[in-house]
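Every protein chain of the complex appears in place save one, which is left out.
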Amino acid sequence: SCRSSALPPSERPGERRGAEMKKLYGVDAAKIQGMETAMQLTFDRNCDRKQPKYWPVIPLKL
Amino acid sequence: MVEWRQLKPLEWCKYVNKKVKVTAQEKHQYDGWVFTVDPVSASIVLVTVQEKGGTATVRVVTGHAVLEVEVLQEGSEETACWLRDVFTPPGGRILSP
Partner (left out) sequence: SPRFLALCPTSISSSTGSGSDPVQMGEEQCARSALREGFLRALVAMTNKPVQFDMYERVKVHATFGSSDIDVLNFQVSDLHTPIGVQKEALLRCQDVILYSFDL
């Protein structure tokens, strides 16, 4: 994986997330979740394929 | 001003379509028309154009860096219309290539 151990494990779409989304976004929850899922999939796929490394190696702002 | 990141969605909404000056950390200042404020990161999306019909420049100030947001000019119907169309994808482009 491209992500360092400093990052929290990525969320998996599931029931819990669905309920959270509903509470936050109401009737538009499905639309927002759809857009977010597509974006996250693109990000995951690009990271798998390109194996990007963090720049800078050490965070500028801690 | 209450910390920018602590505002509620309806409060962020009040800035949409208005011209603002954002003061950010390390003494940066940016102005532009507010397209939106991300409710997750509190990042502000500012749009500016050099001239009517010209190229639009989009600047996003990350929510954690925002110190102050000052309204410079109220939005008009025209601004709202123009801003609404700024990110309309040409030809119905979708997220995945």
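By written order: A and B. Residues from 1 in each chain.
Rule of thumb we're sticking to: a contact is a pair of C-beta atoms (placed from the backbone, for glycine too) under 8 Å apart; a residue touches a chain by one contact, two chains touch by 3 or more.
Keep in mind that what you see is a predicted model, and the values were worked out from it rather than measured.
Residues 8-10, 12-13, 16, 24-26, 28, 30, 35-41, 43, 45, 55-62, 64-65, 86-87, 89, 93, 95 of chain B touch the missing chain (whole complex, contact as defined above).
Hidden from this view is one chain, which touches chain A at 2-3, 7-8, 10-11, 16-17, 20, 23-29, 31-32, 35-37, 39-40, 42-43, 46-47, 50-56, 59-61.
The criterion applied here is as follows: only the chains that are shown with their structure count from here on.
Chain A and chain B have Cα centroids lying 23 Å from one another.
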